[in-house]
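Heads up, one of the protein chains got dropped from this complex, but the rest are sitting where they should.
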Amino acid sequence: MSTDDVLLDFGRAERIGFDEAIFCPGKSRAQLIEILHRAQERGASLLLTRLSSAQREALPVELSQALDYEPVSRTAFFGPLRPEVGPARIAVVAAGSSDAFVTWEILRTLRSLGVPATAVQDVGVAGLWRLLDKLELIKSHPVAVVVAGMDAALPTVLGGLYGGVIVAVPTSTGYGVAEGGHTALNAILASCAPGVMTVNIDNGYGAACAAVRVLRAMDRR
Amino acid sequence: MSTDDVLLDFGRAERIGFDEAIFCPGKSRAQLIEILHRAQERGASLLLTRLSSAQREALPVELSQALDYEPVSRTAFFGPLRPEVGPARIAVVAAGSSDAFVTWEILRTLRSLGVPATAVQDVGVAGLWRLLDKLELIKSHPVAVVVAGMDAALPTVLGGLYGGVIVAVPTSTGYGVAEGGHTALNAILASCAPGVMTVNIDNGYGAACAAVRVLRAMDRR
Amino acid sequence: MSTDDVLLDFGRAERIGFDEAIFCPGKSRAQLIEILHRAQERGASLLLTRLSSAQREALPVELSQALDYEPVSRTAFFGPLRPEVGPARIAVVAAGSSDAFVTWEILRTLRSLGVPATAVQDVGVAGLWRLLDKLELIKSHPVAVVVAGMDAALPTVLGGLYGGVIVAVPTSTGYGVAEGGHTALNAILASCAPGVMTVNIDNGYGAACAAVRVLRAMDRR
Amino acid sequence: MSTDDVLLDFGRAERIGFDEAIFCPGKSRAQLIEILHRAQERGASLLLTRLSSAQREALPVELSQALDYEPVSRTAFFGPLRPEVGPARIAVVAAGSSDAFVTWEILRTLRSLGVPATAVQDVGVAGLWRLLDKLELIKSHPVAVVVAGMDAALPTVLGGLYGGVIVAVPTSTGYGVAEGGHTALNAILASCAPGVMTVNIDNGYGAACAAVRVLRAMDRR
Amino acid sequence: MSTDDVLLDFGRAERIGFDEAIFCPGKSRAQLIEILHRAQERGASLLLTRLSSAQREALPVELSQALDYEPVSRTAFFGPLRPEVGPARIAVVAAGSSDAFVTWEILRTLRSLGVPATAVQDVGVAGLWRLLDKLELIKSHPVAVVVAGMDAALPTVLGGLYGGVIVAVPTSTGYGVAEGGHTALNAILASCAPGVMTVNIDNGYGAACAAVRVLRAMDRR
Amino acid sequence: MSTDDVLLDFGRAERIGFDEAIFCPGKSRAQLIEILHRAQERGASLLLTRLSSAQREALPVELSQALDYEPVSRTAFFGPLRPEVGPARIAVVAAGSSDAFVTWEILRTLRSLGVPATAVQDVGVAGLWRLLDKLELIKSHPVAVVVAGMDAALPTVLGGLYGGVIVAVPTSTGYGVAEGGHTALNAILASCAPGVMTVNIDNGYGAACAAVRVLRAMDRR
Amino acid sequence: MSTDDVLLDFGRAERIGFDEAIFCPGKSRAQLIEILHRAQERGASLLLTRLSSAQREALPVELSQALDYEPVSRTAFFGPLRPEVGPARIAVVAAGSSDAFVTWEILRTLRSLGVPATAVQDVGVAGLWRLLDKLELIKSHPVAVVVAGMDAALPTVLGGLYGGVIVAVPTSTGYGVAEGGHTALNAILASCAPGVMTVNIDNGYGAACAAVRVLRAMDRR
Partner (left out) sequence: MSTDDVLLDFGRAERIGFDEAIFCPGKSRAQLIEILHRAQERGASLLLTRLSSAQREALPVELSQALDYEPVSRTAFFGPLRPEVGPARIAVVAAGSSDAFVTWEILRTLRSLGVPATAVQDVGVAGLWRLLDKLELIKSHPVAVVVAGMDAALPTVLGGLYGGVIVAVPTSTGYGVAEGGHTALNAILASCAPGVMTVNIDNGYGAACAAVRVLRAMDRR
């Protein structure tokens, strides 16, 4: 099996403003090496998502050490990081500490895009005061990315209190009927609060990109 | 087809304290007439649930007129009603006015059992102040039956604010992923609030019986 | 059954910037009349969604005639309409003409909020040139609401060509595995294009609100 | 990644009468250490649920040894235990010995809350005499928590013989269509016996809390 | 559209001992007439299943009147009936009176095959005494066809008390999670009682054929 | 609502060799009229699929009468028909007469494309001789479109006996677990016979197009 | 945790003619030892099903060596085996060699009950001649237990050729839509052949018990 099946989309930034990110599950060692070498040749920076420890450790040491890896989110930066620009306009609001693997995928994706953000964690609505205490802080951001698993009631409650953009991310945290995140996803989709949007279960990368699309719309004028 | 396939369980009240209630879907005119006649012979009172208008209208007029029918809940009382006894110890808390068909099945079932209740409606958490305004009222009851469809976030929020017994009833209100009530049911089951219980989708009758089981435990001493 | 179970949320506009809209399925004639009367008393305007012809025709004639009703989307305006302000910043992009019931719910909701929009219809990607012909038009808007049923490939293709905000709306159009819109929804959630967001199946109202939340973020500075 | 994402809800006992319990799946070593240290600082006792052997063994030895760990239920007590008060008012009734991992989560949660209970195990209805032999014992308790997997017929049969409060817990025991516990859950929800309530699959913790809510209602007068 | 697409399998009785039965849903008037005429030509008797009232009324009057139609089961006999032979060796045991449409499809299919049976109805296990009262009667038959909807606990309980052949038939009776009969089916498949068999939801015809296969095995020696 | 949302794809024949066909569900009277008028203007012929009787009858009489409508398949030809060319190279093989609504959609689509075909109906494998009798006839065609509902065993059995191209079409015929056709679809996808392909449930139109793609490949040399 | 939660049902043989069998998944080492000791004390023989190698190896060596273990089926006999009595009246017919883990659970369960059987393997209908070659052999048995995974077409084809009792066992063999065996199960339930019965996915034990119930009915006269 040759690796010329890897066509990196280095033109994507021009077309839609995002560098290519590499989704790592199922990629072989040979494919990952090829991808990193091509990026090196062009001097491009890359974000790698869902890179397992095993995949990282299997890389040649000079590539492995060149990665800035964060294990909770399983993300890695390759190549120089963009500087962060301007104040935080995105609040990343998470219901529980079990959702940290998604929360950190969002924060790391935003970092790789040079976009500052504010993290507001552990504010699930079964302890309502935790959210109400942080409400003014959240309101100071035009965009909220809201991370919630299990019954995912947080986006609905926030959606009735906050008029900014809400990008919800259901997580696969939970067991029984919550296992896999479908209940969280469906609860968000069925939310009674007007104008809550969602992305795929555990898709922190996608939510960060969605939030950045909103910032770009804001910057367009 | 003969009707001696109808074995009414008139001994149920003795065993577990509930009169037999008649679940009407799929029952033929002949079966319904037989059931009502047997109850008449014994001087028993009956609650009929999910009796469609068509079923009611197909009955002989003397039976049809003997029914105390409520169309939103599609319930009917047959025979003399028990008196209501004591103060309301059950709060029936409903998220939205579209859930009224379930809310009223609960209230009517409680009425048929002679149990007073307080209705608190339209307090869905997408408009959080509506719930907070009624919180003290709800807290004055040891048992809350909580009716919610769509994303059913209400039982979770209430479960974090109220220490009484919570019997949730998911409803089939909604469309898309909410259609049929499975999202509401699963959201309740996956609730982060400790000790929230549920019954089947739209099962107002069962929720009322569950609440009455709790009252009986309270009265046991 | 009394109607004081209707608690209209007239304060919602203040909190999050949307007037209350009335979701009509399951609402009785009495509830609808009560809602319209309360709005009249306060001089409030209302948007009614998913109002069936039967529900509309059952209203007293003075209320029925006061509604500005559109049958494809089953929406009605009650009370004076806000003026439309400014240029169209939202493109409503629809894959097929069978999705018109959703497309028009979006357009009508935006109209009720006084937000101009541009409709771009019948550009499903099985005939790719139709989309490519309209690409520059779409790009001139910072926000695209994208309506697609069946396999819902349109948001993915557009997501790779357009850097603005994309709010996808899966529709229930289709049969077999497409029936009910779950395939469209899941295809959108699983999209390879970065940053595509979605709302519930057929939820034109919610998508319009989501797009307006983005416009407000844009206007915030 | 910092750990200030952990906001323990030490006020929960005041609001709804339950101490915070820690659901351990997905929590990192650092998060668990932080949680235990904060509890230590405040002199609070904690219940940890679904703590894997691997998670426990990864803790510093002084924390690991401070845990009172039970491996079947994967629960741990941290800090001094409350005394048990009064006679057993809760019967924990289990269909099969394969369900012991749930049965013991219930018993351990009740123990952590200081609530005595009676265990009645291996009384599945495929051998009906086993249940009938224990019926008087069960009836001497006002509340029964009923654990059942596979087809979960036990709550229905008990529901027709016993007038007390029934909190059912479906378990994930089984294979084929029973795998994951959804059949057990749905059979309980569809029960013909009036007033049976349920919690999520394998949710022994939640069932114990629900039973305790009932005891508190009983003690309220 | 011609009707020579109808290939009746008049040789089936020879091969496996059952006459062809006609499953009517989706069959056009022309197809039904063709089928009945071909049977008439050969002097064959037919059983028609799930023949709607509308389909029957649309037939030419001489065909319509030649049918012996039973509306609860929607079955019709066409042509002379076989005589019933011997004592009843099959007990048809039904949990509830709402399941009568299936119970009668079984009884009518057996009648068309000339096989006597005993009906034992309304013995659902939520009122356990009803079953126990009939247990000796059921035990006097070597085969039991057991009809149950909702949580379908009856086959499990009977399976632990009765050593004969058990053919269960789940029914679509119920609502919420029980809607459509999948919970009943799955509960039967997951039964803890050894050796319970099942057929498709509402498949009274198939259950009757299965029971007759057993009788033929008994008669084989 | 204007009708300029209808963008007919008259260039499709050039690109991929199929004229546009009109999928009618959800299309309004105004949309259908607009479509037919545009086709008339260009002298184009159209195939309409799933046109309900109600939709047809609602058309202006001159359009309604210009349609060549077949009610079982709910298809209509509009404009002059292409001549049929050459011998039948496609066998349309159907398991049961209840599947005729799909069988005829295939035959009518092929007719509209000018492609002759041979119908072989009612050869379900529960009566195996029916298929074996027709095997030589089927083998004389290079392509078989195989229509089957319920358990859809026909494509597997044929796939082991016939080396030509097999395009299976699962149908929604059936009840219980067969309802909606998902079991038929999945059984075909899981077929042990090598090289069986499928299309969506009830998608006779798509299967016909697939078969024609094969004929074109055959004609390419 | 004590082991007095194990209530062996040694009276089951009297009630319904089957010794207790031990379903091992989820059982702890302590529970298994307790069960084997109790059987030893009473001189009872036991069948253990789904006993993993790990569970077996964890037992004390004197118990482990006393087991007659078969690794494909993961069954073990404990205590003296009943003699086999009489000729084989059950044919165990299997579609593929990947289903051997189920086929052998059936054969081993029958052996433990002292019931002889004939194995007919690898006769899946994608190679039809394999089944036709064995048809006379199968027909010489009054009962066939039919094992099939993936699309499970074998029971349908056999059901049209063989008039004996058919107990089908769907298996979890397969991938994609076949994964888990639900397609095989549903295809069997939807079978067009009259009188095919089924048990849970992979439930070889249950199918063997069902077949033995039929033999007992045959022996009853």
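Per-chain numbering from 1; labels A, B, C, D, E, F and G assigned in written order.
In the analysis below, contacts are C-beta pairs under 8 Å (C-beta built on N, C-alpha and C of every residue); 3 or more make two chains touch, one makes a residue touch a chain.
These numbers were taken from a predicted model, which means no experiment stands behind them.
Looking at the complete complex, one finds that the omitted chain is in touch with A, C, F, G. Residue C:C192 is the one among C:A13, C:A58, C:L137 or C:C192 that touches the chain missing from this view.
Only one residue in the set F:C24, F:V93 or F:I166 touches the chain that does not appear here, and it is F:I166. For the chain missing from the display, the contacting residue among G:C24, G:A76, G:I106 or G:V123 is G:V123, taking the whole complex into account. Where chain F meets the chain that is not shown, the touching residues are 12, 15-18, 21, 142-143, 159-167, 185, 189-190, 194-201, 203, 205-206, 208-214, 216-218, 220-221. In the full complex, chain G contacts the hidden chain through residues 70, 72, 94, 97-101, 103-104, 119, 121-123, 127, 129-130, 173, 175-179. In the full complex, chain C touches the hidden chain at residues 95-96, 124-128, 150-153, 156-157, 159-161, 174, 176-178, 182-194.
One rule holds for everything that comes next: only the chains that are shown with their structure count from here on.
Shared contact partners of chain C and chain F do not exist in this assembly. Averaging C-alpha coordinates per chain and comparing to chain F, the farthest chain turns out to be D. Once the centre of each chain is set as its mean CA position, chain C and chain G turn out to be 56 Å apart.
The mean-CA centres of chain A and chain C are about 27 angstrom from one another, to the nearest whole unit.
Touching two or more other chains at once are residues 12, 127, 159-161, 176-178, 182, 185, 189-190, 193-194, 200-201, 203 of chain E. Interface note: chains touch in the pairs A-B, A-C, A-D, B-C, B-D, B-E, C-F, D-E, D-G, E-F, E-G, F-G.
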